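Got a structure for you, questions after.
For this depiction, one protein chain was excluded, whereas all remaining protein chains were kept in their positions.
Right after this comes subunit A.
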Amino acid sequence: MEVVLASSSVDGGIGCWDLHTGAEQLRYKSCLSPSHGLVSVGSRFIASSQLRETSATSGSVLFWSWSKPQVEVKSFPAEPIKPLASNHPGTFIVGGALSGDIYFWEVETGRLLKKWRAHFRAVTCMVFSEDDSLLISGSEDGTVRVWSLFMIFDDFRGQQANNLYEYSFSGHTLRVTDVVIGNGGCNAIIVSASEDRTCKVWSLSRGTLLRNIVFPSVIDSIALDPAEHVFYAGSRDGKIYIAALNAVSVATNNYGMHIIGSFSNHSKAVTCLAYGMSENLLISGSEDGMVRVWNARTRNIVRMFKHAKGPVNNIIVVRRENSSNHISSNVQTSSRKQGANLPPPLEKYANSIDEDSDMSTMVSLVGGSSSVVPQYISSQQISNYIKELQHQGLSAASEMETEKLKHDYQMSMQMTNQWKKMYENLNKFCVQELLDGSQATTLDENQN
């Protein structure tokens, strides 16, 4: 089941719809998410950062399980967190703070594993690379940075190197509004959007700017066509622009270079975009509180979901396993179980990790190796035994054994003979002695 989740900066909860049937699912309550602050953690649960007031000195991160509308876990990080991201298996959550720091939590234990200074100003958006080994972050200071997480965790190398980051792209002059990364491992492209009305395409392998696209208006969100033929850019003027990547780009038209076209049905700014994999659906959220589902091919609206009065600012598409947690009224027990499955809250501070104390990692061991799968053995055993019997008659080992026994036998026969001989000799000797003795005595007696 592919579901669309939408949240807003005004409390309308998190709306959830089945993308294919259009049926509304549970509405998860009390969520005031900033942009890029809604994430599905490995499809296991929903997490969202919260920012009640923009000037607040503290924020929170909330977790919802799929089956319950209420917030189940609340965490209070040390400073307000805006963007959230999670790696694909859902084992880590990263949060970008207003100060420009990035927080790195382990989901299972809630431990704050790392915190590092990433940008000079607030982090606005973050995304994990396809293989989860790189993190790309955009900031209000206009930089986009690529981090190797391995480097982040290698204190030794980190101290040696000048910069923790792999690349720092500073092409944007204003706040970066969105960053996405495409397919292709280390050959992927990164597309970033900024308030300076440009989108820039970067090469991950070369670390260079590949393309700069100037839009008529500020782009707030980007969605990549999965084939990376084009990307869609949701703009503040209410249009969704189509910009060329692999597609043949166009020299001139109404909009500018590389912009192939646009379509629109939004009266107000497009704030967020997402792409539904299974049917080529483009999903857009708008400031008017509507979520529109477009057929990417015909550019017709397929569905519309009314989310809230306020602007929608996050949309994610999540593929959920058609699991046991069907939304029905009588699954109280199972939902309680679900709740128990949620991880503990994220920690506020990193525990000073003593070198000696062992940090253990919570792991679920599933899909064990095949080595332990027991097998039927009786028939195997029969053939083994028969083989053994077969070998008994003719095996070299038994021949050797016989030879050895024969040899032993000979040895002991010799030994016996020797003993026998010795005994006989002794006997003879004794008898002779005795005879001699008696002869002597008789002689003596005779003499006497």
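FYI, contacts are C-beta pairs under 8 Å (C-beta built on N, C-alpha and C of every residue); 3 or more make two chains touch, one makes a residue touch a chain; residues count from 1.
To be clear about the criterion, contacts and distances are computed from a predicted model.
Enquirer: Under which of the names "Pre-rRNA-processing protein RIX1 N-terminal domain-containing protein", "ER membrane protein complex subunit 6", "Multifunctional methyltransferase subunit TRM112-like protein" or "Pescadillo homolog" is the non-displayed chain listed in UniProt?
Expert: "Pre-rRNA-processing protein RIX1 N-terminal domain-containing protein"
Enquirer: Of A:297, A:319, A:406 or A:421, which sits in contact with the chain we cannot see?
Expert: A:297
Enquirer: Which candidate, A:2, A:18 or A:132, sits in contact with the chain we can't see?
Expert: Hidden-chain contact among the options goes to A:132.
Enquirer: Considering the whole complex, not just the chains shown, which residues of subunit A touch the missing one?
Expert: Touch with the absent chain occurs at residues 87-89, 91-92, 106, 108, 113-114, 129-134, 148-151, 153-157, 166, 185-187, 204-206, 212-214, 216, 225-230, 242, 244, 246-257, 260-263, 280, 296-300, 356-369, 371-383, 385-386, 389-390.
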